[in-house]
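If you scroll down you'll find the structure; I have some questions about it.
Note that one protein chain of the assembly has been removed; the remaining protein chains are unaltered in position.
A and B are the chain letters, set down in written order, and residue numbers restart from 1 in every chain.
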Amino acid sequence: MLTVGSLSRAELEARLSGAGLVLRTGPFANRIRSDVQPLIDGVALMYADYPVDPEGGFVDFHLDFLRSGGLRRWVRSQVHFAYDGTTPFQPLPLGQAYPMLEWTMNWCVSHRAHGYLIIHAAVLEKHGRAIILPAPPGSGKSTLTAALLGHGWRLLSDEMTLVHLDDAVLVPLPRPVSLKNTSIDIIRAFRPDAVLSRPVEETTKGTIAHLKAPRDSIARAAEPARPACIVFPRWEAGAAIALDPMPKARAFMQVADNSFNYQVLGARGFAALGRLIDASDAYTFRYSNLHEAMALFERLAQGAA
Amino acid sequence: MWRVTPGQALACREWDGEAVLYNDLSGNTHLLDGAALDLLHALRVRPADAATLAVRLADHFDAGDNDLVSLIDDMLVTLAGLDLIEPC
Partner (left out) sequence: MMRLPLLVRVLRDPAAVRGLDGVGWDLLLRQADAANLDAFLLVLLEDAGLLDAVPAGPRAHLEWTRTGAAGHARAARYEVRQIRKALDGLDVPLILLKGAAYALAGLDAGRGRLFSDIDILVPKARLAEVEAALMMHGWITTHHDEYDQRYYRQWMHELPPMQHARRGNSIDVHHAILPETARVRPDPDSLRACARPIAAEPGLATLAPADMVLHSAVHLFFDGEFDKGLRDLVDLHRLLGEFGAQPGFWDALPARARELQLGRPLFYALRYCPRLLGTVVPPAVRAAVALDGPRGPLLWLMDRLFERALLPLHPSCADAFNGPARFALYVRGNWLRMPPLLLAQHLFHKAFITKHNESQAA
């Protein structure tokens, strides 16, 4: 199987500046074209283990990232995103090209892939039990995710949990984990082995870096998982660890609130979320110490919370 | 007199005395307590007014609710505001 890592840098650049690199992430084929070096660096490092689809096949999403053209060198260079010829977003400084790839890949899925209920949540699996972590920004979800990946958990997704509409099966979409500001240092300390992208400063979300997904998670991207728990995490300085059951009807409303496309899906979304809630125990989770959190999640994986 | 709005299928899921309900007309989803759900189910069986519902559902409400009819009336107005029921 051809992976990004098995291409030479020259071949990678040739594909990206030519017909496109067709990168497979979970169920989706993304055709990426770009001449922007920071983006190419990001792809080479973060997506080394990902399959490359042959040309001439069907592609789900078309993403072009091009630098501002021509002779205007005195204008600070920017990267422009185009989705199949349309430009839905403002350009960004060149240095933000790799995070832009991550954000736009998310946008493609959340705006179009209405064959799934798409929850803004991380989802990880261990011992056949999948835990969904919905969380608004600032709740420490990604730090927790990044830490758990160093403790044998399989990554299904960091940002978008895909729930199959007809049964409550969770479809993997393993991609790099995004970390912000202080999380970056926390994870560097907690997981010295982790591979991180070069931090990018001054984005609208602060300083951003991405953590490479475990090779095993990528290799198992075609293997769905069954939900066992929904955990709403919250990091609080100095807090004692606490896992409290949440009534299911409320968990339903909270998850619906944290979904990208629940409203679009209408009655089908209602039914799919109902099945998910049926299958899962819901909790709120408060923690301050990552080691304690790891131990508690291990108990959840054993089914013994 | 009140009835369930035509076209409203009242798709709902219930766990531990609380329920979520999908509103076919507006596309909104509501969190309802058991009492509101009981009112809706009663109205689906047969249109009724607040007084009739108070009698039919007396044992579903707390004993302390003295003015049950008035309480039910308020709940009916709220449910109408959500397009779940309508006057008839």
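Quick note on the criterion: a contact is a pair of C-beta atoms (placed from the backbone, for glycine too) under 8 Å apart; a residue touches a chain by one contact, two chains touch by 3 or more.
Bear in mind that the values here come from a model prediction, so they are computed numbers and not experimental data.
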* Structure fact -> The listed residue (A:Arg112, A:Arg234, A:Arg250 or A:Arg286) that touches the chain absent from the view is A:Arg112
* Selected from A:Gly85, A:Pro192 or A:Gly238 as touching the chain missing from the view -> A:Gly85
* Structure fact -> Answer key for A:His62, A:His151 or A:Arg250 versus the chain not shown reads A:His62
* Structure fact -> In the full complex, subunit B touches the hidden chain through residues 24-27, 83
* What is the set of subunit A residues that contact the non-displayed chain in the whole complex? -> 29, 56-60, 62, 84-86, 112-115, 263-266, 268-269
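What we mean here is this: only the chains that are shown with their structure count from here on.
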* What whole-Å value do you get for the distance between subunit A and subunit B if each is reduced to the mean of its CA atoms? -> 41
* Asked: Any idea which subunit B residues touch subunit A in the complex?
  -> 11, 13-16, 18-20, 22, 24, 27, 29, 31
* Taking the complex as given, what residues does subunit A use to touch subunit B? -> 247-250, 252-253, 256, 262-263, 266-267, 270-271, 274, 277
